[in-house]
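What you see is part of a larger complex, with each chain still in position.
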Amino acid sequence: MFIHRHKVQFYETDLMGIVHHSNYLRFFEGARVAWAHSKGLLDYQQPGTASHFAVLETQVRHVKPTFFGDDLQVEVQAKTDGNRLIFQYRLHGRKGEICALGQTVHVSLGPDLKLKRLSAEIKAVTEKETWTETWL
Amino acid sequence: MFIHRHKVQFYETDLMGIVHHSNYLRFFEGARVAWAHSKGLLDYQQPGTASHFAVLETQVRHVKPTFFGDDLQVEVQAKTDGNRLIFQYRLHGRKGEICALGQTVHVSLGPDLKLKRLSAEIKAVTEKETWTETWL
Amino acid sequence: MFIHRHKVQFYETDLMGIVHHSNYLRFFEGARVAWAHSKGLLDYQQPGTASHFAVLETQVRHVKPTFFGDDLQVEVQAKTDGNRLIFQYRLHGRKGEICALGQTVHVSLGPDLKLKRLSAEIKAVTEKETWTETWL
């Protein structure tokens, strides 16, 4: 299982003293980019290449808050469904407890923001991945 | 229908030239705070009051991209379900077209981050609201 | 004097309960874009036009904190100095008190990120502006 680490920054908190919910989408983005790079998809998310992805849908379920200084761990799983690339995330807090679950759905876009088919490279990578249906 | 306006800022864009998806959760937050204030819920989201709300779930569906300088309009609808406060959002782009749909689910928390029952005030306000089931 | 208004959002606060200092640069950006639009510089900050500006220097002096829900007012003044475009800002809090002072220095860049001369249009606009030396 691919795991991405993120140390919570002071500027990611809000006046409730916890991480602002919008930042979870940023943590997930960091996690899927790191996942892509770890799979050799080095141009992932660089415009002008085959592998830029637009975000179609996001979903986050918050289970527990996270705090300044926490060493978060984000587990990532990926699959394709037709021309859609689907990621799920399990975000663990400082004690390893699950703090958030998420899913993002993407399609491939050209630099002209027009839809493209998923590359063979992406399909080849995701086919080798394990997918657990029960995450979210 | 309550409508919140937001002018897209330069710092809300990313290198694809469009608004970064995480900002939609920020636009929705701005919209629900403005909605609450418009209903006389003036302490909405101030810690130490009855009406602080934690985010339990978020969901965003992206239909079209939005751009720097766009005058966005976010329609807001709200209802309660037991101790949950549910908002839905319809975000319109510069030509009035729907660009994104969203939902956020909240519970009331005290300053100690412990769950509280929804206040009578919130229930009274949402009971007067119209809710359309087919938004998302 | 040009004044830009900004209502402080919940997501702009941090765990000290005040607006995070990095957001002042965002408020200043919002203010100078609004200033440019008010002067008819409608393409201001759009890439691929003559009037994109890179940030060379920023400086912020914090006098008082600002808070969630505050209606901020940002006064803007602008001048040119050779090929540099210089803005200064005075940010007022909810009671009109000065909360922050700032300055940003810009140069004009083409879409290739190469330096360009300031356009005659920008120079014509700033020549008509009043500049007070004692702001920062």
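Remarks
A, B and C label the chains in the order they appear, each numbered from 1.
We adopt the following convention: a contact is a pair of C-beta atoms (placed from the backbone, for glycine too) under 8 Å apart; a residue touches a chain by one contact, two chains touch by 3 or more.
Keep in mind that what you see is a predicted model, and the values were worked out from it rather than measured.
This structure file shows 3 copies of a single chain, while the whole complex it describes contains 4 copies.
Keep this in mind: only the chains that are shown with their structure count from here on.
Taken together, the touching pairs cover every possible pairing of the chains. As for how the two copies chain A and chain C face one another, over half of their interface residue numbers coincide. When chain centres are set by their Cα atoms, the one at the greatest distance from chain A is C. Here the spacing of chain B and chain C, counted between their Cα centres, is 28 Å. Measuring from the averaged C-alpha position of chain A to that of chain B gives a distance of 23 Å. Mean C-alpha positions place chain A and chain C at a centre distance of 34 Å.
Residue positions 15-16, 18, 22 of chain A are each in touch with at least two other chains. Those residues of chain B that touch chain A in the shared complex are 15-16, 18, 21-23, 25-26, 29, 47, 52, 54-62, 65, 109, 113.
Residues 9-11, 17, 26, 29-30, 33, 45-47, 68-69 of chain C are the ones touching chain B in the complex.
Residues of chain C touching chain A in their complex: 10-11, 13-18, 20, 22, 68.
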